[in-house]
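All protein chains but one are shown in place.
Here the chain labels run A and B in written order, and each chain numbers its own residues starting at 1.
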Amino acid sequence: MTVDKNAVKKIARLARIQVSDEKAELLSADLGNILNWIEQLEEVDTTGVEPLASVNEHALPWREDIVTDGNITEQVLKNSPEVAGDFFVVPKVVE
Amino acid sequence: MSDLLKMTAAQALSSLSKKQISSVELTTAYIEAMEATHELNNYVTSTTELAKQMALDADKARADGNAGRLAGLPIGVKDLFCTKNVMTTACSSILNGFVPTYESTVTSRLWESGGVMLGKLNCDEFAMGSSNETSVFGPAINPWSARDGEALSAGGSSGGSASAVAAGAALMSVGTDTGGSIRQPAAFCGVVGLKPTYGRCSRWGVVAFASSLDQAGPFTRDVEDSALIFSVMAGHDAKDSTSASMSVPDFSEAINSGVEGMRIGIPGEYQMDEMDNEISDLWRQGRKWLEQAGATMVDISLPHTKYALACYYIIAPAEASSNLARYDGVRYGNRIEAETLDLMYEATRASGFGEEVQRRILIGTYALSAGYYDAYYLKAQQVRRLIKQDFDTAFSDVDAILTPTTPSAAFSLGKPVTDPITMYLNDVFTVPANLAGLPGISVPAGLSKQGLPLGLQVLAAPFREDRLFSVARTIELQAQFSLAPARAAGELQ
Partner (left out) sequence: MSAFVQGRTGDWEIVIGMEVHAQVVSNSKLFSGSSAVFGASPNYHVSLVDAAMPGMLPVINTECIRQAVITGLGLNAQINKYSVFDRKNYFYADLPQGYQISQFKHPIVGEGEVQIELADASTHIIGIERLHLEQDAGKSLHDQHPSKSYIDLNRSGVALMEIVSKPEMHSAEQAAAYIKKLRSILRYLGTCDGNMEEGSLRADVNVSVRKPGEPLGTRTETKNLNSVRFIMQTIDYEVQRQIELIEDGGVVVQETRLFDTTTGMTRTMRGKEDAHDYRYFPDPDLLPLKFDDAFIADLKKDMPELPDQIKSRMVQEYGLSSYDANVLTEEKETAAFYELASDGRDRKLTANWMSVELFGALNKAGLELSSSPVSPMQLGDLVDLISDGSISGKIAKEVFADMFETGKNAKQIVEEKGLKQVSDEGSIITMIDDVMASNQDKVDEYRSGKEKLFGFFVGQVMKASQGQANPGMVNQILKEKLKG
């Protein structure tokens, strides 16, 4: 498996991580190596094997429909790098 | 008083209840030890004032007859647990300055039982690493030194948690284990590390790495202490949908029940070519001890073991790539200002995450992306089922499985890692238990030729931590391992 520079940039873009051309080059080799190593999984015959997402065997617990939370605006905003009034603030988004 | 730091938690509790010592004295001794071992870089945040107050409270509660199960015992906490009003960073620059307004369920239980918080312990960034070197604070250092005196890794990711307990800078500590992050550093530092069954300890309030694998667990001086603190940490939490609703048994009987009549599996696949000879020898020794104690050793096969690492290095990064999406510079942590929202995200995350974290996010993103999902993520999930089935089959025949914890003793710090896969190989024996959700314990069992601690790992079926304690205690009694690292706080040396 090779992951070329453009592929690295595409993934980095999906993951919202800025990657310079130089770094993309390094990562291309890195990721290629790791993926090559991972490809040993192809040796395993998984025909008809149900994928396992969680080892949990118990049922998903259901919560009662009661309001038990909220009204903690101060806590919610406390760690934010930028706040105006009771809003979080980000660079302007154009739709 | 001279041996305050030498006491196990059980011994300390006994002295506390007999009023031979107070928690304030005990805590003060540990605070001094924290300072004395400062160079080991175990603590990233010390909460000494809080600790003193908690110790006073614990002494008062004891005087009033309200002492909890851990009343007055000084405990360190991996910096992955959110702690109310105490900075929590996951040892990442992206969470620099983050002060939670809430306390994780596991640490809440510790403090409600009278535990005393010493501070936050160093770890690999977002628990991604096996040497503690990806921490933004630099690595935690192993209090053990090789004969040549080189600084050694405490292991990872919970390196600080293991090192602090070994160095006498914490009586006990808590960490998390996603692929071996408790057991491997425990083995490197010569302490007992328990990774409970997935679902035993609530994940609420613990910074997530890989949600289907993460599990909190304790570091202790011995097996008895492990059972003690584990029984406080564990239990159902309605705030975690993956938390198991079954009750936590009393382990005091299991600790002393021995292994007479037990069937213990030895998986042939764990005998690996690249493994150090002394590890093989230790494993053989372990078998002998258990046999002598009345257990029957059974050769078993876990045929998919060799694929566990590759499987893990798809599943964990895939989940991590999504779990770490919330670190976007909007609601907490560091932000790098930029003109547009997307540029702000990209700059913030590029500067806030370290290299290994970025690498794993990218691998995970790739494995989940269109066109690759089936070949990587789905394939890994299928292999994960096969790995679990191997264990299911094994545990229909045996009560526990014995393996080495790590393929080698602690390695030197500072050797540049050119190939990430070499580092990943550290987790070869520990990762399968995470994939299968099994409980595992690492117990110190001997020293390498270099004089470094080596650990043996015991695995059991889900929710059978009692068997881990029986087997591990048996090994502990036979091994007579003595915790004597060169760089520990004064009295422990």
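Keep in mind that, in the parts below, a contact is a pair of C-beta atoms (placed from the backbone, for glycine too) under 8 Å apart; a residue touches a chain by one contact, two chains touch by 3 or more.
Just so it is clear, the model here is predicted, and its values are computed rather than measured.
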| item | value |
| --- | --- |
| Of B:239, B:284, B:415 or B:449, the one touching the omitted chain in the full complex | B:239 |
| Per the touch definition above, residue among B:8, B:53, B:351 or B:369 touching the missing chain | B:369 |
| Selected residue (touches chain absent from view) among B:289, B:307 or B:345 | B:345 |
| Listed residues B:30, B:43 or B:204, member touching the removed chain | B:204 |
| Footprint left on chain A by the chain that the document does not show | 13-14, 16, 53-54, 56, 58-73, 75-77, 84-95 |
| Where the missing chain touches chain B, by residue | 81-82, 88, 90, 95, 98, 100-102, 104, 203-208, 210-212, 238-242, 318-319, 321-322, 324-326, 328, 330-332, 341-342, 345, 365, 368-370, 373, 377 |
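Keep this in mind: only the chains that are shown with their structure count from here on.
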| item | value |
| --- | --- |
| Interchain centroid distance [CA atoms averaged], chain A/chain B, Å | 24 |
| In the complex with chain A, residue positions of chain B that touch it | 97-99, 101-102, 198-199, 212, 238, 241-242, 244-245, 304, 306-307, 310-311, 313-314, 321, 325, 328-335, 337-347, 349-350, 353, 358-359, 361-363, 365-366, 369, 376, 378-386, 388, 419-421, 435-437, 462 |
| Sites on chain A touched by chain B in the complex | 3, 7-8, 11-19, 27, 30-31, 33-35, 37-44, 46, 49-56, 58, 60-61, 63, 72, 75-76, 78-82, 88, 90-93 |
